[in-house]
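Shown here: the complex without one of its protein chains, the others still in place.
The block that comes next holds chain A.
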Amino acid sequence: MAGQSDPHISLFSAEEVEFMAEDELIEIVPNMRMDPLNFICGDFGPFLPQIATQVPLWLAVALKKRGKCAIRPPQWMSVENLTRVLEGERDTQGAFQALPFHYVEISRLLFDHARDDIPDMYMVRSLVEDIRDVRIHKVETSLEKFSGTSAVKIPNLSAMEVNIIRPFVGRALQAFYKHDNPEKIPDVDRAPSGHTRVANNEPRRPLRR
């Protein structure tokens, strides 16, 4: 599952996460008639004017660019829902609100391509940015708290946020595990066990020239 980005730093770059987010299904309202499309991932259609259908996001954006459809924003992207989520994020310090796994990428793609399809676009955009800031801040403060553990579980984190903290948390946990290992120091008085090498003290034969 490695992407093309630098394997030492992180496994996925931001663009790759966006690419994977485009597989999510979204509802569109086409304004033309088209036969069903048969792809490897599935069949979509037939497209009839003014009848809503579910398609993957990449197909929706491609159709929108050609002016063949209007994208209907998903349920969670309404102003009331986002305001409620924002309040919830600000109130609960430890937990994260349940949001779709790819909300960052989906919202960015919709803002870039389907600006006129979202009611109150500026409000929704500022709400999503606020939610994202609050969540990243919460992740950082909760990362400060753990120390000396080998595994950390954070529920309800979205794909982009996970991608940001992935290399850092991986290395930090490795370092903690290395230092915190209580078995590491054997007693010096014990006789050397079988797996330590015992040096050979015989007189050495001179090598033949």
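Definition applied: a residue touches a chain if its C-beta (ideal position, glycine included) is under 8 Å from a C-beta of that chain, and two chains touch if they have at least 3 such contacts; residues count from 1.
Here is the rule we go by: contacts and distances are computed from a predicted model.
Enquirer: According to its UniProt record, what is the protein name of the omitted chain, chosen from "Transcription initiation factor TFIID, subunit TAF5", "Mic1 domain-containing protein", "2-methoxy-6-polyprenyl-1,4-benzoquinol methylase, mitochondrial" or "DNA replication complex GINS protein PSF3-like"?
Expert: "DNA replication complex GINS protein PSF3-like"
Enquirer: Specify the residue from the set A:121, A:143 or A:157 that touches the hidden chain.
Expert: Candidates A:121, A:143 or A:157; residue touching the omitted chain: A:143.
Enquirer: Just to verify: which one of A:13, A:53 or A:81 makes contact with the chain not shown?
Expert: For the chain that is not drawn, the touching residue is A:13.
Enquirer: For the chain that's not shown, point to the residue among A:121, A:134 or A:164 touching it.
Expert: A:164
Enquirer: What does the interface between chain A and the hidden chain look like in terms of residue numbers?
Expert: These residues touch the chain not displayed: 9-10, 13-15, 18, 108, 112, 136, 140, 143-144, 147-148, 160, 163-168, 171-172, 175-176, 178-180, 184-188, 196-199, 201.
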